[in-house]
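Contents: one structure, followed by commentary.
Note that this complex is displayed minus one protein chain, with the remaining chains in position.
Order as written gives the chain letters A and B; numbering starts at 1 within each chain.
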Amino acid sequence: MSWLIVLPLLIPLTTGILCLVLGSRSAQRVLGLVGALGLLAAALALLSQVNQRGIQAVQVGNWPAPFGITFAADHLSALMVLVSGVVAVVVALYALAEGDTPREQQGYYALSHLLLFGVNGAFLTGDLFNLYVWFEVLLLSSFVLMILGGSKAQLAGGVKYFAVSLLSSILFLVAVGLLYGATGALNMADLATRVGSLAPGLRDGLAMLFLGAFGLKAAVFPFFFWLPASYPAPPVIISALFAGLLTKVGVYALLRVFTLLFTQDTAFTHTVILWVAGLTLLLGVLLALAQGELRRLLSFQLVSHIGYMLMGLGILTPLGLTGSVFYALNHMIVIAALFLLAGLLERLQGTTVLVRMGGLYQSHPWLAVLFLLPAFSLAGLPPFSGFWAKFTLVAAGLQAGQYAIVAVALLVGLLTLLSMGLVFAEAFWKNPPRPLAGTPTPPGLGVPVALLALLALGLGLWAEPLLALSQRAAQELLEPSRYIEAVLGVSR
Amino acid sequence: MNTLILKTTSRFLFTLLLLLSVFLLLRGHNEPGGGFIGALVAVGAYALFALAHGLTAARKLLPLPPLRLVGWGLLVALLSALVAFFLNKPLMTGVWFSLLGVKVGTPVIFDIGVYLTVFGALLSAIFGLEETADRTPEEAP
Partner (left out) sequence: METWMALLVGGLSAVGVYLMLRPHLIQFLIGFLVLGNAANLLIFTSGRLGSAFPPLVQPDGTVLAPYANPLPQALILTAIVIGFALAAFGIVLFFRAEQVLKTLNAEAMPERLEAAPAPSPVDEVREERA
């Protein structure tokens, strides 16, 4: 029974290892898909168990709780793992259809599964230092993925990504070291019982260090500059994976740390988070409007919408956190769909510079529909999933009396719609300024995009199940005692 | 780097360093040493040999390409962690058994996996560097 928690780690690890050991390209392709499907199945099983029996915990190596390393799965962790499984399956399908042979031979499938291994480890660990280790696991795989193939743009972007990641690693390490020095604990549940007795100044200082370390990973204001400089560089099978998963790990860490550990001086810490959220929202979307290249535009949209997830955390009410969790899950699906679509458009038109594109509505009307589904969801139009996420957040903001952030959120929703509308007008509606030279597009590339787009629509039309699950996740986040009991009580 | 002295001594040093690395690996359980440090010494041996005799000669002394070794190392480590599954204990629980009078346990097997992983990963980095350094930049992939 306790093995179900570690299954989302073991499946990607085994897949990655087998891909490395086997080496034959066709075997890797099959394994890449099978491993992703297995991860999805394991995540579903884990979620249903968490839903039935409450928070699950396992003590690795059979060392009792505050001394050994704990893995714990509550609703938040299980949902994040589930959606990362969905993204993994879809990206694997796209990679299979695209068949980028050189990158496949250089180990794309092994690396992408090792990346998933790190991502899921970060979602499931209950130990702060272990979280650092998982961050490094996913970072190292992402570094190699970032420069896989070694094109000029990838190396230039990779250098920046590498440099910023090193900085955030050190910040995280320093923060963990200081927190350990102050409390003598590293287990998050154990820490939660001890942080309260620290001096307020020390506690707030530590909280800000963690905000900086995770904020760099999540690409929030003022640390977002690196993301649009590096994410557009690698091919979409890599950047869609990054866009869907990596920043969400930072968001997850923020959600975890600022609900479990630093909840004493919310007047200070969570106000800072609200400011960060508002500035991220505004600057991200304004910079997105100024972009003329589709992937850079999407990268800035990605940054901007991280702000919504922080907004719910800053409000820190059950409704606000529900909105944050729901938004994070919805955004993983939507942004992955948009990145994959950008790759598809690049293949069809040979460019992603918006003014040079055009005429897609005439040649591929179904593709226009596929674009509009996630685009409307991103902008928050009903009946798409993004609407319910934003609706929850706005309602939470109004309830808590945070009118300024609500105004920003609504404005950013409008500007997102404008930005998506411009993309539609440029790439799909207008006639191309000169004949476009696309590359032959293998059949089946549209299928994974369609899956995600329909999922975004389906989550909008039947929002209740996921919304209810997000609500339970939010309840668990606001009652740390349940998490603490599940982790520390297991072996006593 | 083609001096006679280096070429001759590197042959002896290669064997000695490999022996030392295995010694460090096995010693690591109760005393300073272990898979990581052992692997570093082994990589040192191969790097020295490659400096003296060239990359192709060093590659010939490897049973598998370095990245394949990483895979096998991870596989060994993973299997050692999975042993606990058959005893119905949590992941990575240490299991000890006696093999021909020698006490062997899953932590030792895990360490061997670490050894292979670190060895393969570092060696592929070093070989990669030497390979691209030999070629002109235009030919580099």
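The criterion applied here is as follows: contacts are C-beta pairs under 8 Å (C-beta built on N, C-alpha and C of every residue); 3 or more make two chains touch, one makes a residue touch a chain.
Remember, predicted model here, so these are calculated numbers, not experimental data.
Only one of the listed residues, A:L289, A:A368 or A:A400, touches the absent chain: A:L289.
Residue-wise, the contact with the chain that is not shown comes from A:G184, picked out of A:P64, A:P102 or A:G184. In the complete assembly, the contact with the undisplayed chain comes from A:V133, out of A:A27, A:A41, A:V133 or A:L417. Taking the complete complex into account, residues 36, 121-122, 125, 128-129, 132-133, 137, 140 of chain B touch the chain not shown. As for the chain not pictured, it touches chain A at residues 129, 132-133, 136, 139-140, 143-144, 147, 150, 152-153, 155-156, 158-159, 162-163, 166-167, 169-170, 173-174, 176-178, 180-182, 184, 186, 229, 289-293, 296, 353-356, 422-423, 425-426, 433-434.
Note that in this section only the chains that are shown with their structure count from here on.
Between the Cα centres of chain A and chain B there is a gap of 35 Å.
Taken in their complex, chain A has these residues touching chain B: 2-3, 6, 10, 13-14, 16-21, 23, 58-62, 107, 110, 150.
Here chain B touches chain A in the complex through residues 67-68, 70-72, 74-75, 78, 82, 84-85, 89-94, 141, going by the rule given at the top.
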